[in-house]
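Removed from the display is one protein chain of the complex; every other protein chain stays in position.
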Amino acid sequence: MIEWIATILMVVGTAFILVSSIGLARLPDFYTRMHGPTKAATLGVGFILGAASLHFTAATDHFSIRELLAIAFIFITAPVGAHMLAKAGRAKGLPFDKNTTIEK
Amino acid sequence: MIGLIWIILLPMLAAMVAPLWPKRWRNAPGWWATAVSASVVALLASFGPSIHKGEPVRFSLPWPAPEFGVQLALGADGWGWGFALVVAGIGTLICLYAVHYLSDKEPRGRFFAYLLLFEGAMLGVVLSSNLLFLVVFWELTSVASFLLIGFWHQQERARYGAYKALLITGIGGLGLLAGVVMLYLAMGTFDLYELIARADEVQAHPWFVPILVLILLGVFTKSAQFPFHFWLPDAMTAPTPVSAYLHSATMVKAGVFLLGRIHPIFRGREEWFWIVTTVGMATMLLGAYAAVRKTDLKALLAYSTISQLGLITMLYGFGTHTAALAATFHIFNHAAFKAGLFLVVGIVDHETGTRDKRRLGGLAKAMPITMVICGACALASAGVPLLNGFLSKELFYTEMVEVGTRGWVWMIWPALAIGGSIFTFVYSMEVFHGVFFGQLRMHDTHQEHAPHKPHDPGWGMLVPAGLLATVCVLVGLWPGVLEGWLLKPAVWAVWQQVFDFHVVIWHGFTTPLILSILTMVAGVVLYLQRHRLGQVQERFAWSFTAHTIYDGALNGLIGSTDWLTNKLQNGRLRQYLWWAAATLVAAMLYAAAPVLGTILPSQFTTISGWETVLLLLLIAAAVGVVWRNGERLSAVITVGSVGLLISGLYLVMSAPDLALTQLLVESVTIILFLFVLWRLPQEAPKSSPRRHRASDAVLSIAFGGLICLLVLGVSASKQLWALPEYFTQTSLPEAGGRNIVNVILVDFRGFDTLGEITVLGIAALGAFALLRLRNGKERDR
Amino acid sequence: MLGHLMINVFLALLWCLLVEEFSGKQFLLGYLVGAGLMFVLRRLLGETCYFHKLKVLVKLIGVFVYDLVVANLQVALLICRPRLRIRPALFHLPLELESDAAITTLANMISLTPGTLTVDVTPDRRCLVIHALDVADLEDTKRSIKERFERPLRELEQ
Amino acid sequence: MNAHLPVLPIVWPLATAVLLLFCRGRVGLQRVISLVSLLGLIVAEVLFLQRMLTGEIAVYKLGAWPAPFGIVLMADRLSAVMLLLASVTALAAIWYAFGDQSLGEARERHHFHPLMQFILMGVNGAFLTGDIFNLFVWYEVMLLSSYCLITLGGGARQLRAGIPYLAVNLFGSTIFLSAVGLLYGVTGSLNMAHLSLITPGLEGTAAAVMQATGLMLMVVFGIKAAVFPLYFWLPDGYPAPPAAISAFFGGVATKVGVYSMIRVGTLVFGGQTALLGEVLMAVGALSMLIGVWGAVCQTEIRRLLSFHVVSQIGYLVFALGLFTEAGLAAAVFYMLHYTIVKCSLFLIAGVMERISGQNNLKKMGGLMETAPVLATLFFIGGLSLAGLPPWSGFFAKFVVIVAGFQERQYLYTFVAVVTGFFTLFSMMKIWHLAFWGEKKGPHERPWRLGYLSVLLLVSFSVTLAVWFKPVNNFARQAAAQLLDTQAYVRAVLGEGATATTLPAANKEAR
Amino acid sequence: MELLMALAVGTLFGTGLYLCLRRRTFQLVLGMVLLSHGANLLILNMGRIRRGLPPLVTDGVTEYTDPLVQALILTAIVIGFGVTAFLLVLSMRSYQENGDDSVNIEQEEQPH
Partner (left out) sequence: MTQTVANYCLVVVAFSMILCFWRLWRGPSIADRALALDTLAVNLVSVIALMSILFGTTAYFDALLVIAVIGFLGTVAVGKYLLKGDIID
């Protein structure tokens, strides 16, 4: 049972990661590219880690919190990093995609 | 006999003391040196009786390396003893002379230290019967002469002369060393007497010719034989006593002395005969001819010395009884009269302030005693009867005549000999008659040197010269004494056999006597016509001399080496690394070449897709770094990715600890990179020229490829032995750790870790010092 | 408010540390213990009705997670479409929050929910600069953000 | 105590260094400490040498782990004497440093003394270790401290010169590491004695890889020892730091490379030395000539001496390349002579620079009048280097030449002789440019006590000459010992060890 | 697997050398970093390829990868780090003192 959940989580997470990378590769300008990794990837990793922790809890019925810590950590840090980079990009005046609507 | 060693040690030890005399007693070193030399003479004299009886005095000490046959072995047979006597005797006179010759400003202590050092070394040369020790002392004499020639080192010419002398004799010395070593390896001994005893073995040995050539190289350089003669005239920049002592009486004789010593070993071989005689003859003629041209009296004497040495060499070349006798005899005679002449020239220089024969003349009235002394010596060298020079000249002619009778072609020898002697007569006359007779010419611009009207010097300078002159006369009148005590033992020792001979002044109207008379007549005529002779010589003067060759060679050497060095040592890191890498590639290629075909492992471990991707990405990233190395920040980021991938790889290869460490190190490195990057020039570096990049690329690819092949080769081959089992088994039970890697680090190979930590610490220290210290000063914060 | 949450979580972790077992049970236990502790010491902490706010907080988190998943799917669709048809926008979101902690949290939440990304905070700290991946109507987007995240946060704040 | 003597030369300097770090900033104290500890170390090493004279091979198993599993230190005659040499040289350098303005208090305050101790530690480790990876570690310790010392004080020129020095040596270290790795990959062991058992058994690919590894290692050691195509970093690097430092480098650093060549060449690759010998001899001859030619045209004194380092190393490598007992003995003797003389010459050069305030010979001159004692010392040292009698150099060259002739290597031996001549040439160039001639500028009085270190070294050189017989015997014995690899195997692995099995006795070592 | 591994090692060495041969200290450091990576990876290959068997003694498991190799690499990594750090600082200081970041001894024609 748990195995099933783990597997599903794993697949979903992988999917998210894939999506984020595609986004990173495909999207037109820096700011749009930011979107993929900062969340899709984060979520994906979250899922996969969850899967791992579940898996090992099932395997050795001893629930280790390290994965959870990792998840928490990633969830906290990812946006900060993204924020930092975005700020940097803006400071460096990286161009926006042409059909971006910029509100004053 | 133990006394023998003291003959050498005494002067050397005294030399160390000489500079220590207090400055106030300015003459102390001089007297000290004189006393020491005198006592050496006495010591030598004490061996006289046994020598006379024909039994040599031996002394040997198993030091420093008998197993190499290298041991201090001294032997005073007639030859060595006689020569030693000359060395010490003339040494004494020279010291006495020098005391009065040197001005007060000179550092006398140093001078006499050098002089004594030389004396000791020279005595060593003549007394040691172990060839290697002979070489050792031989080199020492070169060194001492270097120091003495350069005594007035403020003068450029003195330095030049000293340097030249050392280099030429140095080459010779090395040659001699090589020859002697080969002789040792061929014969298994350095012992002179044993070698003489086994002469035929030596001559039979395949190495004979190289040995001969090398040893002769030493001899000829030392005795200023053509074509190595040119250092001697430059050596005349030394103080006159030195010239008299080293460069006419003793040191330059070391060469011919050695000839005398070893010619029993080599005698009789064609090579020996031709090389030695021709070189000797050439030297004799050249020296005599050049001597006449010289206007500086010392230079004149220098060339005359060269020619006389040539004569002696030639005689040894013939290797007959008479020749040996003549040579030996002439060595002693020449030592006497030539040293005397030098001292006289020294006096003249001292009194009048010039040595230029064109500026001198008619000094006879001014300084009669000097004139008399000079007369004795000069005539002796000219070969005038009733003087010692005449006797040896006679013997020389006898030998020549003997050679001449061998056939028409051989007549060339006497002819040339006479020619040489005529010139000898001429320059001797110039020294004597030219300087002391004719109208009084005394150079005027040098007045300050000779404020007073020139007159005979103090006894201190006269006595030595006088004594030498007296010797010339006495030997000339009663040769028997010398013959009995010096000559016979010497010649017999040289020949290692006893044969009878008599040196007499008158033995009827023989060809030699006629030749001598002929020589003298021709000499007088030529001397009277000397101005015309001069013009002739000027016409045939050639500008291309040995000196030019020497200077050219020297400059050439400096220039070429400079060029080469700048090519290699051009301060460009690229070249340095390139060479290193190229060498490495060559080495690896050489080693790996034979197995290149079979280097692939038979079967591979299976690889799953994602691992492939990981590895490919790694490769791509590495290439990417090169690609992006222009844009520095990107390069840093790419390197970061490399690090990430590698740590991933570590995990794949099941090495979590490695991955951890790698990551930590990586991140710190990156941060350091960024920290430094901000302080480095921002703009992209201009790339190196295309051909550089091309060759580098080729090299790098070859390098990487070879490494890759080697790695494959390893995975193809099986380990003969494996440590891991031991570690896996013992780590828990014996070292009590579950993490085997950690156990190895802290326990099995704890020492590595110690070193590793030390390295980190050192790096920290160094970086700290680098940041704090600027140009050896602390940076003010 | 958030400070307290942090304290509580910290206490929980501390508990795990003390019992030397990083497991969910212990964490939960520790959390409760910590809560109790804080309840006892609430005077000292100078804070009221933490536990009421806890409810709000839980609700907020729920909303957040929901958005996270849903929006992620949207973005996924957006990205994976064979032909990209996106309408990015950069806009300012006026703030009513005061405390830094709150603003940071909001910013992070916005960043984490797909489609929107906090680029910057205006120097006067009255506006967030937000970049959105695909907006049909700016005002709509802004309102939804304020509705779903900022209000609960403001509640938690005072 | 006696049992732990082998590890002392490594641990003692480390302890001293740490102690020195604790009292940083107090130069006086540091000086005292480093002096005292060095003296103590020297005493210990003399005792050790005495013990080694019996021909024993001292083995020290760290942590008492049986070989080849743990790290093993092993010492024989050669290593013992090298240890002593290193310490003596260091002593001379440090003592000289006290009065050397060019070094200056600031440098001393910034860890000059600890760094010297560290480098000594590294050098000693390299001399002692019997484990090839451990050798790498000690090399790193040595090199890193040498990097620090080279750049210590951070003058513009120093830093510039430091970079190529670093780069080339770093490259070398990487290769070293890889070579060790490959070695392990092929043989599965790191212990030198053990390797000497395994290597002959290899065939096919493994043998080829092995040979490649051997050559790689030789290249690495060649880089450290600065032989012909790999020496370029040296003449730029060594003159840069203050005299005291370059003296220690010139004396010891390069010898470590040669020592490793001897050690690894004889022990690990004892099997296939034929090719190695050929290569080494050729390389040696080239180094002699190129090095000395480089020296001939220099006018910057310490740069000139640095070039001589290269040419002298050539002699060593040539003698080593003979791989006969005589050759090795010659190499050992030469190493003794030349370590001392070179160090003393560097120190003298330092004094000369100090007196005349110049480092260019053309601008010196008249030093003979200012410093006659120094002149005498230089004269002895210089002639000794040039191989003129009666000093150690003459005998050193003598043994080398004899060994060369015995092996019928006429060409190379001839080169050796000629090199001697060129050496004389350049030494006398120094003499007559710097010591003779008119003064070319104001001369200041040197720190007379600094002469003591030079005196010490020069007297050593003279001693070598006077006691040539015993020293040479020692060298021969050392050489014989080096060639008897079985002895090492017995000492390290125990009686009856083979490539695949270890004696039980060894297993129970713990 | 071996093939690609070896290839990776080779690439790291090659690229590292190439970068070391360039003329800026910065590139030199990059090269050195790559080289040391390469060396470490090479050693890793020496203990043959075993996946999923980390050398942590766990009951019931008898197969582990070669732990010695890992120990060696660990030492190497740390040493390499120390050297790299020093080299970085040195290059910085050299630039500050000499006004250019060339790796050569003599001053550049036009300093950067």
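To keep things simple, chains are lettered A, B, C, D and E as they appear, and every chain counts its residues starting from 1.
Throughout what follows, a contact is a pair of C-beta atoms (placed from the backbone, for glycine too) under 8 Å apart; a residue touches a chain by one contact, two chains touch by 3 or more.
Predicted model only: the values in this text are computed from it and were never measured.
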Quiz prompt | Partner chains on view for the chain not depicted | solution = A, B, E
Quiz item: Which residue, E:Leu56, E:Val69, E:Ala85 or E:Val103, contacts the hidden chain when the whole complex is considered?
Solution: E:Leu56
Self-check item: Positions on chain B where the hidden chain makes contact
Solution: 608-610, 613-614, 617, 620-621, 624, 633-634, 637-638, 640-641, 644-645, 647-648, 651-652, 654, 656, 659-660, 663-664, 666-667, 670-671, 674-675, 677-678
Exercise. Would you write out the residues of chain A that touch the absent chain, in ascending order?
Key: 3, 6-7, 10-11, 13-15, 17-18, 20-22, 24-25, 30, 33-34, 36-37, 41-42, 44-45, 48-49, 51-52, 55-56, 59-60, 64, 66-67, 69-70, 73-74, 77-78, 80-81, 84-85, 87-89, 91-92, 94
Quiz item: If you put the missing chain back, which residues of chain E would it touch?
Solution: 51-52, 54, 56
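Assume only the chains that are shown with their structure count from here on.
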Practice problem: Compute the centre of every chain as the mean of its C-alpha atoms, then state which one is farthest from the centre of chain D. | Solution: C
Exercise. Compute per-chain Cα centres, compare each with the mean of all protein Cα atoms, and return the closest chain.
Key: D
Quiz item: Measuring centre to centre, with centres taken as mean CA positions, what chain is farthest from chain B?
Solution: C
Quiz item: So, what's the distance in Å between the C-alpha centres of chain E and chain A?
Solution: 31
Practice problem: Determine the centre-to-centre distance between chain B and chain C, using the mean Cα coordinates as centres, and give it in whole Å. | Solution: 90
Quiz item: Where the centres are mean C-alpha positions, what is the separation of chain A from chain C, in Å?
Solution: 16
Practice problem: Note the residues in chain E that touch 2 or more other chains, in rising order. | Solution: 13, 17, 20, 25, 28, 38, 42, 45-46, 68, 72, 75, 79, 82-83, 86, 90-91, 93, 97, 103-105
Quiz item: Going by the touch rule set out above, which residues of chain B reach two or more other chains?
Solution: 571, 573, 577, 581, 707, 711, 714-715, 722-723, 727, 748-749, 752, 755-756, 759, 762-763, 766, 770, 774-775
Self-check item: All chain pairs that touch each other
Solution: A-C, B-D, B-E, D-E
Quiz item: What does chain B use to touch chain E in their complex?
Solution: 571-574, 577-578, 581, 601, 604-607, 611-612, 615-616, 618-619, 622-623, 625-626, 629, 632, 635, 639, 642-643, 646, 649-650, 652-658, 661-662, 665, 668-669, 672-673, 676-677, 679-681, 683, 685, 687-688, 692, 696-697, 699-701, 703-709, 711-712, 714-715, 722-724, 727-728, 731-732, 737-741, 744-745, 748-749, 752-753, 755-756, 759-760, 762-764, 766-767, 770-771, 774-775
Exercise. Please name which positions on chain B make contact with chain D in the complex.
Key: 19, 63-68, 70, 110, 132, 135-137, 139-140, 143, 146, 150, 153-154, 159, 162-163, 166-167, 170-171, 173-174, 177-178, 181-182, 184-185, 557-558, 561-562, 564-565, 568-569, 571, 573, 575-577, 579-584, 587-588, 590-592, 594-595, 598-599, 707, 710-711, 713-723, 726-727, 730, 734, 747-752, 754-756, 758-759, 762-763, 765-766, 768-770, 772-778
Quiz item: Along chain D, where are the residues that touch chain B in the complex?
Solution: 14, 21, 62-63, 65, 68-71, 104, 106-107, 109-111, 114-115, 118, 121-122, 125, 129, 133-134, 137-138, 140-141, 144-145, 147-148, 151-156, 163-164, 167-168, 171-172, 175, 178, 182, 185-190, 194, 198, 201-202, 204-206, 208-209, 211-216, 218-219, 222-223, 229-230, 232-233, 235-236, 290, 293-294, 296-298, 307, 368, 372, 383, 388-390, 394-395, 398-399, 401-402, 405-406, 414, 417-418, 420-421, 424-425, 428, 432, 436-438, 465-469, 472-473, 499-500, 510
